[in-house]
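Notes follow once the structure below has been shown.
A single protein chain has been omitted from the complex, and every remaining protein chain is retained in its original position.
All chains are identified by letter, namely A and B, in their written order; residue positions are counted from 1 within each chain.
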Amino acid sequence: MIQEFKKVWKPYAIGLLWLLGLLWPLLGIHPDGTLSFGTTFTVWVYIAVGISICLLLYVMNKSGSLTVVSRPLAAFRGVVTQTTGKVPVWVWILAVLIFALAYPQLTNRYAQDVATNVLIYICLGLGLNVVVGLCGLLDLGYIAFYGVGAYTYALLNLHYGLSFWLCLPVAAFLAMIAGSLIGYPTLRMRGDYLAIVTLGFGEIVRILLNNWMSLTNGPNGILGIKPPAIYWPSFADGFSFEIFYLKKLHYLYYIALALAVFTIIAVRNLNFSRIGRAWESIREDETAAELMGVNTFLLKLLAYAMGALFAGLAGAFFCARMRFVSPESFTFLESAMVLSMVVLGGLGSIPGIILGAAALIVLPEVFREFETYRMLVFGASMVVMMLFRPAGLIPAKRMGARGEEKEG
Amino acid sequence: MRKKLVVVLVCGLMILPFVMGTAGAKTLKIGSMSPLTGPYASDGTDIKNGVLTAIQVFEENGGVPGYDKIELFPQDTACDPKQAVAAANKLINLEVVGVIGAYCSSSTIPGSETLDEEDIPMLTPASTNEMVTDRGLPYMFRLCGRDDDQAPAAAKFLKEQLKAKTVFIVDDKTTYSQGLADGVSKACKELGIEVVEHDHVNQGDKDFAAVLTKAKAANADILYMSLQGYSPGALMTLQAKRLGLESQIVSQDAMFQPKFMEVAKDAAEGVYITYGFTDTTTPEYKAFEKIYVPKYGPIAAYATYAYDAATVLLKAITQAGSTDPDKIKAEIMKMDFDGVAKRIKFKPNGDSGSSYIAFKIENGKFVPYWHPEKGLLQ
Partner (left out) sequence: MEYFIQQLINGITLGGLYALIALGYTMVYGVIQLINFAHGEFFAAGGYVGVILLSFFAGRGFLESHPILCLMAAFVLAMGYCAFLAMGVEKVAYKPLRRQSRLAALLSALGMSIFLSNGLMLTQGVYDKAYPSELFQGGIGFGMVTISYLQMMIVGMTILLLFGLNMLVFKTKIGMAMRATAQDKIMSSLVSISSNRIISLTFAIGAGLAAAAGIMVGLYYGSVRYDMGFLPGIKAFAAAVLGGIGNITGAMLGGLIIGMVEIFGAGYISGQYKDVFAFIILISVLYFKPTGIMGENIDDTRV
């Protein structure tokens, strides 16, 4: 163990000293002309202790002192894998489905709210996955399509009284058009330029939504949107149908669940279709794909459009649920969150993205207890996740093997 | 194998919020919704501190009969409607009996719709948009003034006291500031003041050189700033003075913060601000000051309103002897007393009226300057 420690103590010590040097000017220099070391030291000691514990664990792990714990754990994991491996996949899917259907009955309002959020973000994450994961187009303005979907439903419902079910395909369609419009100028650009241009487009859409008062009522947002409604037979004065508003949270949960299931099935089918394979070839090497006869132009547009479609659906639902929509919900930070879910979960892997969405929605809620430290921990955990698991929590299984992997 | 792990992990994650609950027998739970992070964190924290002070004062005077302690659950809305709805849901889950909040009108409105489903009273100390109480929600109350009261008062001030003929209006396109700016524009036109231009900046902007150059070229008598928060207002004032703008600067209640002078320094001298009249010489205010300032620092715009809102709620619960929303509402409607910020008396729609006066910044302090009815106060 001492050998392991010797290897790491130098960067560790330098790192801690560096941290102290960074913290002190922020905490120790005061505007009244005094210098202090007290606060700095306290904060620094807390952080140093935390890092030291991690380092200790790391060193112990490396040098084998922890095998007394890790080996039985690995064995246990092996046993679990073996037993669960015998159960076919469809049983698991059924179990998840039953759990998801029964969820509202088992839990309280807050948990349902969180779960509905997770489902919306699953739709968003899978949609972004089509653009980023399958086709390799780095889209940082994805949230604009979400906004288009939401505002479409809001405006149609407010001005023309169209019902949610009718507006759903309309919102999706308009989002698709927006996707194609935004995708078109970017087709000639390479990777990172795409990023900044799509980011620009996302901001443009948000600013337009915020400033175009006559259309979108600007920053006040649009109020008084009706939730989804169905015709329900009522026996009041003879047999007739009356409009029944699905306002209660568990109804909204089921609608969200239906949308999410639809998205999962759709994305899965896209993934394993010819279009999906063409997208993957564009992602891997665009020039080669072009040479092989893949129409990169159309397919890239299609990728944007399909991704936008799912965002439009999610947006329309989001609007119906909140019954209020405002431009503040469609900032770049939201786009970044959705991108994080996709990458965190594992690019291109559907179960990974589901897990990523769940993690990124539930964890800040759990961290709500920390209030002001919430976003700090979130940022730090994103960095840590990337350092230790850059391929994501559940990396996608690649179709076919690559040359390098065979030799490995 | 990984897929099974997904199932276990997802289930685990979904259950997490479920197991987070709170205990506490015989605790009176109230909630607060305000931005504790983000650009408006300073005002949101002021609101939270105001409520905490009210609880402290109440507990020192015996608390609410039937309960051992009063506990506040502060929630962060970050001025984001989505987070406001989530915060409202969490408070419903925590079974609070009333909510003080929120700050941004764009958060209060969706939050109140959520709380209304469970009939939880909501008192906002700071949301001034008309829609907050115009929707007819039964348990929605407002402590601060309304935008459609502040605008005519400001216009009257411009006309009668400052004898202005032309005005250049700037707002930053947020719900509150734009609503107010539009109101002022309309009121000015009615009184015969010419609105030379009504320009906009964006929320969070720092560079106002372009707009101020325009204002300088227009050379109106008045520059009316309607911005969300003291920070852009102070920056605009500073840059205006530096550019040599000669128009008189008049602004709105979001600027009523000691930090405005801190940032704008000398440039803030002579600026007029309309704000709900708060008599700082009343014994109630002095008592509040004595408790609040040592603990939380200088008093900003909405701490007083938040304190009054919490006091109203706690008083209503005490007088009603129960937490039933209808009984609370009945008690609130009966109230008529001197709060810290103003006289507390509610109208049927939940508003409590507003009395906007104009303050002038003299020697780094807000001095009451002009009253719509009484005229010059000096």
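The definition used in the following text is that a contact is a pair of C-beta atoms (placed from the backbone, for glycine too) under 8 Å apart; a residue touches a chain by one contact, two chains touch by 3 or more.
Note that this is a predicted model, so its numbers are computed, not measured.
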{"item": "Touching the absent chain when the full complex is considered, from B:Gly192, B:Gly244 or B:Pro348", "value": "B:Gly244"}
{"item": "Touch with the omitted chain, as defined above, among A:Leu57, A:Leu106 or A:Ile196", "value": "A:Ile196"}
{"item": "Sites on subunit B contacted by the missing partner chain, in the whole complex", "value": "37-39, 41-42, 45, 170, 173, 199-202, 204, 206-207, 209-211, 213-214, 216-217, 231, 234-235, 238-239, 242-244, 259, 262-266"}
{"item": "In subunit A, positions touching the absent partner", "value": "15, 18, 21-23, 25-27, 29-35, 132, 138, 185, 188-193, 195-197, 199-201, 203-204, 207-208, 211, 332, 336, 339-340, 343-344, 347, 372-373, 375-376, 378-383, 385-387, 390-391"}
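Just so it is clear, only the chains that are shown with their structure count from here on.
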{"item": "Intercentroid distance (Cα basis), subunit B paired with subunit A, Å", "value": "33"}
{"item": "In the complex, subunit A residues that touch subunit B", "value": "80-81, 84-85, 89, 92, 95-96, 99, 103, 106-111, 113-115, 117-118, 207, 210-211, 213, 218-221, 223, 247, 322-326, 328-329, 351-352, 354-355, 358-359, 362-363, 365-366, 368, 371-372, 374-375, 394"}
{"item": "Contacting residues of subunit B [partner subunit A, same complex]", "value": "1-7, 9-11, 13-18, 20, 36-37, 74, 76, 79-82, 85-86, 89-90, 92-93, 105-106, 109-110, 113, 117, 129, 131, 135, 173-175, 178-179, 200, 202-203"}
